[in-house]
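Partial view: only certain chains, each at its native spot in the assembly.
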Amino acid sequence: MAWNTNLRWRLPVTCLLLQVALVVLFGVFVRYDADADAHWIDDRLSQNISSDMDNEFYYRYPSFQDVHVMIFVGFGFLMTFLQRYGFSAVGFNFLLAAFGIQWALLMQGWFHHYDQGYIFIGVENLINADFCVGSVCVAFGAVLGKVSPIQLLIMTLFQVTLFSVNEFILLSLLEVKDAGGSMTIHTFGAYFGLTVTWILYRPNLHQSKERQSSVYHSDLFAMIGTLFLWMYWPSFNSAVSNHGDAQHRAAINTYCSLAACVLTSVALSSALHKKGKLDMVHIQNATLAGGVAVGTAAEMMLMPYGSLIVGFICGIISTLGFVYLTPFLESRLRIQDTCGIHNLHGIPGIIGGIVGAVTAACANSAVYGKEGLVHAFGFKGSWTSSTQGKFQAAGIFISLAMALVGGSIVGMILKLPFWGQPSDENCFEDAVYWEVPEDQKNTASRPEDPTLNPLEP
Amino acid sequence: MAWNTNLRWRLPVTCLLLQVALVVLFGVFVRYDADADAHWIDDRLSQNISSDMDNEFYYRYPSFQDVHVMIFVGFGFLMTFLQRYGFSAVGFNFLLAAFGIQWALLMQGWFHHYDQGYIFIGVENLINADFCVGSVCVAFGAVLGKVSPIQLLIMTLFQVTLFSVNEFILLSLLEVKDAGGSMTIHTFGAYFGLTVTWILYRPNLHQSKERQSSVYHSDLFAMIGTLFLWMYWPSFNSAVSNHGDAQHRAAINTYCSLAACVLTSVALSSALHKKGKLDMVHIQNATLAGGVAVGTAAEMMLMPYGSLIVGFICGIISTLGFVYLTPFLESRLRIQDTCGIHNLHGIPGIIGGIVGAVTAACANSAVYGKEGLVHAFGFKGSWTSSTQGKFQAAGIFISLAMALVGGSIVGMILKLPFWGQPSDENCFEDAVYWEVPEDQKNTASRPEDPTLNPLEP
């Protein structure tokens, strides 16, 4: 399979076409919302609003910036753990996210903020666009090292579209609560990515095996990603919750869940090594599972101990997944999951959906207060906690179905031979798509590996 | 001293036991406070509060996230300067802090937020938990490279407990002001850690000497830690101050002090080298001393020039400490202080306590305004500036006494031979507790060091 990996015309044309289309669509559709438009001051004066602080900007902007860091530095650096794929990890993540947020502003705008021919955007849209791209970053983890940047752009185009459809079904049609995106972001993103990588199965990937590991400093770079994800996850799960107590509570619950998750991840990592040593892969990934798994329920009255229990369980399951499930998926199901997203986003995402459904089903006015219950869930008419719980559960299945069907179709498209994908022996290698510095070139054709010459693919 | 460093059962059991205990205690005691509880909306409606912005979340959350970054990325990466101890620096810091914040929520909660059988937590508790763990991170700096993760967890358990007792004595009984924790965090943390490392003295540590230095890129990783600590320190010192002018002033003072500290650190670093070259150790550490030393007084009317003077002095003293005091402590007093915390947290912490006492003693209504003076210090009855100053000074001595006594006891406990600590020739070596990548393994048994084989301890 000697594909042509010279992207000289294909990548520029793809980028420019997409960007021109975005400019045109933005020109036709996108406008500032009331809080970001210069007319805001006229509205305020006419309404006698006393404080500039009422602008939505001040409720959401700090959280937005934290989420922004998670997408670009968090996901980007988390994937730099491979010894010769750091440029691609952080660079392609940068590219796909920069494209994805623009496309997401449009897609999500059409579904949720479309009025009289225009999409009106404000800071909450920026956050939701980052969220949407988060699911693409998750899927990127599954195919990391095995696809070209063009394939990533194509995948982003379709995945953002499907994400927005799925999100619309869940949030608007089923009135599901999913502020931190356990279902819409993580479950959908993970199973979408896993399906794509399953379709793109490479039987001879072992030829790139030596590059599919880390070096000492690449693991430290990856820890930058891990820690920024871990630290800012409370902002992620609270960013689009209701003002006040819901945002406040979501941050507390996520903080608790993540803390518990670290201890059980460390415990399992050590227990599963024959000499009790810790494995960086687990510390980099499993410690984050607690954040994924409280995504849906974080803004609910999960209680701090409930969050600890969720984190406790996910640290264990996620680490077990890295040790036992990932090798099994690869050898038996032909699912080559580079970053182990199934353990970090897949299973914890489903757990998060379930926790959310149960927590919602248990909601009552004793716990939430009379107005609080309505405020938190928007109950009206015959809609009760029990109904909410059932619809939450349905959301999990719909997200899974969208991911599997969508991933299959997109996988097929990406299997076409002209996207510039690397051959099996050139996977996980920056030199295929990047001009690399001399120190990496020198180690490229090592004596123990005479056939490899990624510099002239 | 051939201790068994295989932690296969000990570390998992320790982590799981601690985490199970935390889950149970949280279940019994911890609830959301009024601003994070779903009843908040009912309360608001009944009180006609006009803006959601009054939720404490919006006053504290941005500062909280900055503090969170300081604890996990700041302290974690600051300690990655050692050439073969980056995984442990950032990983063990992650572990102890994740455990510590949970335990601190309970300990500080019992002392300060206990009401009718419950601890009520909100964003301020999260900040205070991070603060408390900050003192453990400080102490970790003294024993870095010489202890096992189990010892760190045990140390954290006790240190958080003692921190909370000391904090209660200072803040609640003596009504001392210490928003940035010069006394409670830095003085206590530093002398606690120094006492522990003194008890754990290793006479043959020179056997690990070659690993007790940096490599080029490890020093750059450490600069990530330094800069995030330096940049976010204004948030640290202002995070729990009174709303409004106090938070505002604390940020300004810390900004000023830190800036001045950089120039004098650089000046001394160059002046003390025979060829005038700068030493990364000073740039990584002494530049931060100004933040420590305005911890107590930052929220007071220290004045910008007062802050500059504090930073000026601390940059000088801290750098002098690294050059002259640390070697002296090691050779004469048998205090092996890996990161030089005495220079960054010990002396500057005491200076900070003194600056705070003097500034408080000088407070008067001409400077603070009539209401401002009461608002800032909570004076009532016969309590005057002079009384406040004396109690502030007492706080320094109490913190020191708690640190020395507590550190001695905890040091004794950690000296027991079954915690999995490394032998003297295996200190500062990740391979003892971590599965390390091939590139580090290959350099492990270097020709010039034939006796070392950390991979099979």
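Side notes on the structure shown:
Note that the chains are named A and B in the order they appear, and that numbering of residues resets to 1 at the start of each chain.
Everything that follows uses one rule, which is that a contact is a pair of C-beta atoms (placed from the backbone, for glycine too) under 8 Å apart; a residue touches a chain by one contact, two chains touch by 3 or more.
All values derive from a computational prediction rather than experimental measurement.
The complete homomeric complex described by this structure file contains 3 copies, of which 2 appear in the displayed model.
Heads up, the rule we're going with is that only the chains that are shown with their structure count from here on.
A straight line joining the Cα centres of chain A and chain B is 32 Å long. Within the complex, the chain A residues that touch chain B are 50-51, 53-54, 58-59, 62-63, 66, 83, 213-220, 223-224, 227-228, 230-232, 234-235, 243-249, 251-252, 255-256, 258-260, 262-264, 266-268, 270-271, 273-280, 283, 287, 301, 303-305, 308-309, 312, 367-373, 375-376.
In the complex of the two chains, the chain B residues touching chain A come out as 6-13, 15-16, 18-20, 22-23, 26-27, 30-32, 35-42, 44-45, 50-53, 55-58, 61-62, 65, 68-69, 72-73, 76-77, 80, 86-87, 90-91, 94-95, 98-99, 101-102, 105, 121-123, 126, 149, 217, 221, 224, 433-440.
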